[in-house]
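Complex shown without one protein chain; remaining protein chains in place.
Per-chain residue numbering starts at 1, and chain names A and B are given in the order in which the chains are listed.
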Amino acid sequence: MPIESQPIENILNRAEDTYEEKATQIEIENLSFWYGSNKVLHHLNLSIPEKTVTAFIGPSGCGKSTLLRCMNRMNDMIENSRYEGSIKVMGQDIFDPKLHVIELRKRVGMVFQKSNPFPKSIYENVIYGLKIAGLGEKSALDEVAERSLRNAALWDEVKDRLHESAFTLSGGQMQRLCIARALAIEPDIILMDEPCSSLDPIATANIEELIYQLKSRYTIIIVTHNMQQAARVSDKTAFFYLGELIEYDLTENIFMKPKDEKTEDYVSGRFG
Amino acid sequence: MNSWYKKLLSDQGEKFVWLSAMGLTVGIIMITSLIVLVLVRGLTVFWPKDITYFEFTADYDNWQRGDILAGIVADRETDVHHSIQSDAAADTELKLYIANRIYNNSQFIWVPENAVRMISKPDNIFSVHTLDMGELFVKPLKLVYNNGTEVLSNSPGFQKQLSQSLRENNALREEISRIERGALSRINKELLDIQLELRRLELDQDFSEAEIERIRSELSERLILANQQNERIQQQILELRESLNRIRFEFEVQHDRQDSISLGDIVQIYNPNRMNPVQKLGVFIVSLWDFLSEFPRAANMEGGIFPTIVGTFVMTVLMSILVTPVGVMAAVYLHEYARNNLFFRLIRTSVSNLAGVPSIVFGVFGLSFFVYFLGGGIDNIFFQDKAALNIPTFGTGGILWASFTLALMTTPVVIVATEEALSSVPSGIKEASAACGASKWQTIRKILLPAARPGILTGLILATARGAGEVAPLMFVGVIKLAPSLPIDGEFPFVHLDRKFMHMGFHIFDLAFQSPDSEAALPMAFATTLLLLLLVILMNFVAILFRNRLRHAYDQDTF
Partner (left out) sequence: MNQKAYHSEETRKKFQKQVIRSNQIAHWCFSLGGLTVLASIFGIFIFILVQIFPLFQPASVKKVTQYKVTSKDPVVIGVDEYNQRPFVVDRSGILELFNGQNPADVSSKIDLLQLVGFEGSLEASIFLEDKQELLLGSSTGEFSLVELGFSSEFTENQSRTISVNPNVVLSYQLDADQIIASDTSQSLDRRVLANVVSKGGSRSVYAIEFNRGRTLFGPGDLRLNRVVDLTPWIDLQPVSVKVGSNSSDILVLDDAGNISVLNLSGSEGAQRVQLWVPSPEIIQGKIVDMRWLLGRFSLILTDDLGFQYLASRASDSQGETRYSITTVTGDEISNPDLFSTNLRNRVYLRGNANEVELLYATTLRSRWSHSPDYNVIDTALSPRNDALYLLDDEQWMHQYSIYDPHPEAGFKSFFGKIRYEGQAEAQYTWQSSGATDDFEPKFSLMPLIYGSMKGTFYAIIFSVPIAVLGALYTSQFLADHYKKYIKPLMEIMASLPSVVLGFLGALWLAPIIETRIPSVLLIIVFMPLISMFLGMITYQVNQKFKIRFRGKEFLFLIPLLLFSAYALWQLGPTVERLIFVYQDPVTGERIADFRLWWPENLGIGFDQRNSMVVGFMMGFAIIPLIFTISEDAMSSVPTHLTSASYALGANRWQTAWKIVVPTASAGVLSAVMIGIGRAIGETMIVVMATGNTPVMEWDVFTGMRTLAANLAVELPEAALNSTLYRSLFLGAMVLFLMTFALNTVSDIIRQRLKLKYKSTL
């Protein structure tokens, strides 16, 4: 039975360890966001616990990716965008002018929908984050590179061709390389914007397995279209619709007993 | 019958396909025939051609029947006889290259084919390349040394003696030019400096009487010393010239006239009719090397074009040094830092328009802004004493201003190419770098520029190729017909930015249109054209290789 077509019910009970409440890591208060003149996010309030996997689901264009990109201020690169409200990461408001954006992005890593390794060797890709943070000694870099690639479950496949171009990797390997690159700077939070949307089922399974292992040490927020994926990996799920947070609860509750009627329609596949 | 005709016409539009094929074919024929023409006309200039004797079968011009003339058939022109009534055959004319410019007024004569008969290719006729009298076709008689001994041309030792003394003369000439360019030019500079100081002494009055006296005596002392040195050097050069002219070369021209010139005036001498192709190749290479390494002589119609090669090279290097940072900086600014509101979008389109603006406009700007305005300013600030004697250093055209003008002209080309290269970098990579906590400048320095480097280099080389081939603007900002000295030489400060220079492109224009005898200058013009063409094509070739490397690097990734 390929993992995709199993009913959500019997996926859920795989998460053996029952979920106990954790301290909140990210506090989003009354966040609204505009692209130029049109409002995309409407007064979101959300608090995301640490060391958990939170999934953002919802129909395309509901603003889940925009919210994700707000968390590491990626939207700053977009001309005449505007926000209101605040996002606190570990108590620190990320829009505070004193906090420089590169400081934030060292603590909040990100993996993109399309894998985007640098046109450099695998090794240089992984240690890029450290080199720009000022770490120079080769020994430390080698050690971090190995650890990150191991964490990204890619070490065995690339350990003997570290200095080959990153483009010689397959789609799944490239995405794991991007994850390794994000892990290398030892962030506290990892944002993943539909990481598996362009990958084949086997590669997707590897990524999901990796997320499951990383859960113990990192807070992961993943945006996905794939309901089974959300069910499989995430502890809590947030459902967005037209820029508003409809429902945010434990993943079982969202999938088994959704409170809001729209969530139920979406989860049961009637629209979206 | 008409079925065949109808069948022919129903050709499914193939005739138009072939018509479009004609478009491409004409293009290919044009460029290949141009390159072949320049290649052939350029190279044959140096290939020693056999000299034949012509005998006049009828009186023509000031030649009588029976006169013998040594020459080479340079061209054959069949001007179809136009008048309808007389059905005489088309009269073709021969363009004979008879050299001996000093004996008959021009090196080329047009002779009707039927008025002349080719008799023989004598093996004792020599082609002599002289310093200032152009090429001579002569029958050598003897060498006369100043101590009276003579070596007859038919004696065995003649050839060996001739080539041996020629080699000595070349060495002597080398020595003379080394002294003239080195010690002599230093002395002249010293004399000029002394004159400047004297002039400055007169100008400012704030020196006390005694002070003026002291400086004046000191200067006159230096003057005497300099003059002595000058004396010695002139003497040295005189001796060398003396030894150059110790041997006289006697020869016979056009059957009856005998004449003799000093062996020192001869640069190269060979006997084409008796040489086999390998020897001819040897002469070909030697004259090609002279063409590339020597200074021009006889109003640019003789000698080599070394200064133009140096001038073009130095200007092109200076230009690319100037244009690279400027162009890349502007492109990075436009691409990364500029907000893309209407104003910058307008700037972006107009920058690409500037690349299309005629180069003459940049020449005009260069002349007035760089030369008169900036140059004048620099002269007034740094070179007052020279300016007082109105010897402008930067206030007149020079290689610096030429490079500036061309840099300005090619900046738009570099900006457009760089921006294209920058925008060909997928935006995903920029975001990835930002996500890793890199600052904008780190992203640009470590990711964007390395990724766009091949594109930038292609743009730079295209711009340099365009700059190297440009002539129109240079006429205003520093290129001259004959530059006494090279922009770079042994003296301090080695690169003389204020000196005027010679440029290959302008040299072609000057040879073709401003030389006293354009017929004689034509071969030199073709040879220079060949060189310039090879230089430009080489640059383009390198640019194309880079572009393929760039395309190769991005081909096999997933996006």
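What we mean here is this: a contact is a pair of C-beta atoms (placed from the backbone, for glycine too) under 8 Å apart; a residue touches a chain by one contact, two chains touch by 3 or more.
Because the structure is a prediction, the values reported are computed rather than measured.
Across A:P97, A:G134 or A:G269, the residue that sits in touch with the chain not pictured is A:G134.
In the complete complex, the residue from B:A58, B:L192, B:V357 or B:V495 that touches the missing chain is B:V357.
One chain of the complex is left out; on chain B, the residues touching it are 7-9, 11-31, 34, 37-38, 41, 79-80, 82-85, 90, 326-327, 329-330, 332-334, 336-338, 347, 349-354, 356-365, 367-369, 372, 408, 411-412, 415, 439-442, 444, 462, 465-466, 468-472, 475-476, 505-506, 508-509, 512-513, 518, 522, 525, 529, 532-533, 536-537, 539-541, 543-544. The omitted chain makes contact with chain A at the following residues, 100, 102-103, 130, 132-135, 140, 143-144, 186, 188, 217.
Heads up, the rule we're going with is that only the chains that are shown with their structure count from here on.
Put simply, the C-alpha centre of chain A and that of chain B have 64 angstrom between them. Residue ranges of chain B in contact with chain A, taken from their complex: 339-340, 426, 428-439, 442, 446-447, 450-451, 553-554, 556-559. For chain A in complex with chain B, the touching residues are 72, 74, 77, 79, 102-103, 105-106, 109-110, 112, 114-119, 128-129, 131-133, 167, 171, 174, 178, 181-182, 185.
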